[in-house]
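As you look at this complex, bear in mind that one protein chain is not there, while each of the others sits in place.
Showing chain A:
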Amino acid sequence: MLNIELQYFAQLQDEAGRAHEIRQTQALTATALYDELRNAYGFALEPACMRVAINAAFAPWEQSLAEGDHVACIPPATGG
């Protein structure tokens, strides 16, 4: 089990009902972690339309997770 620090933004934050959490997970990759979170919170966004940031840097969805990683799924940007 890994302890992962999660940060939620925009519609993901609304759906999760929180901005941060530390979650114990057996997920080995960001993809597997997002699948787990979709089951938990019913996230509507498909991973194909998002990016993931690990430790505040964009990373491949298949990147392996490590103990204590900070993970943020990044909804499509709408600033500007």
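Keep this in mind: contacts are C-beta pairs under 8 Å (C-beta built on N, C-alpha and C of every residue); 3 or more make two chains touch, one makes a residue touch a chain; residues count from 1.
In this section, contacts and distances are computed from a predicted model.
Visitor: One chain of this complex is not shown here; going by its UniProt record, which of these names is it: "Sulfurtransferase", "Sugar ABC transporter ATP-binding protein", "Molybdopterin synthase catalytic subunit" or "Putative membrane protein"?
Guide: Answer from the UniProt record of the missing subunit chain: "Molybdopterin synthase catalytic subunit".
Visitor: Touching residues of chain A against the unshown chain: what are they?
Guide: Residues in contact with the chain left out: 7, 9-11, 14, 49, 53, 56-58, 72, 74-80.
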